[in-house]
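Structure provided below as structure tokens; questions to follow.
For this depiction, one protein chain was excluded, whereas all remaining protein chains were kept in their positions.
Let's look at chain A:
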Amino acid sequence: MASQLPRRIIKETQRLLADPVPGISANPDESNARYFHVMIAGPDDSPFAGGVFKLELFLPEEYPMAAPKVRFMTKIYHPNIDKLGRICLDILKDKWSPALQIRTVLLSIQALLSAPNPEDPLATDVAEQWKTNEAEAIKTAKQWTLSYAQA
């Protein structure tokens, strides 16, 4: 890396490795300390239970003044996550605060898996399905978890 890594990123990384959040792992890339390989286990109380979801997280140059960029690499059927894995989460956009951390972002994403929010959709087709026929939507989500999210 050309520029020196800020102390805050070093401290956050150390803490993520030494004291990981249950059900979440985040490891910095060997060649880029701002790029993290993330795994989130599907929460037990959700249609994603039993799945392991791969994500990528990148800390832009402006971090922590700007939010980290996070994306699902594993295909997932969720009203707030689109085909490209982009996540609709307020704290990743206008509600970002420099007092938030990688840890809090990943916890919020884990919480989003437990509580899909079809009223603030990114994948509009999935959201429509979730609103009109929730049982069917949950069934599809479980199928996708089985097909794509096995470690």
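We take it that contacts are C-beta pairs under 8 Å (C-beta built on N, C-alpha and C of every residue); 3 or more make two chains touch, one makes a residue touch a chain; residues count from 1.
Assume contacts and distances are computed from a predicted model.
S.K.: Looking at what's absent rather than what's present, what does UniProt name the missing chain, "Geranylgeranyl transferase type-2 subunit alpha", "DNA-directed RNA polymerases I and III subunit RPAC1", "E3 ubiquitin-protein ligase parkin" or "Mo25-like protein"?
M.R.: The missing chain's protein name, per its UniProt entry, is "E3 ubiquitin-protein ligase parkin".
S.K.: Among A:39, A:91 or A:107, exactly one should touch the missing chain; which is it?
M.R.: Only one listed residue reaches the unshown chain, and that is A:91.
S.K.: Which residue numbers on chain A touch the omitted chain?
M.R.: 6-8, 11, 62, 64-66, 91, 94-95, 97-100, 119, 121, 124
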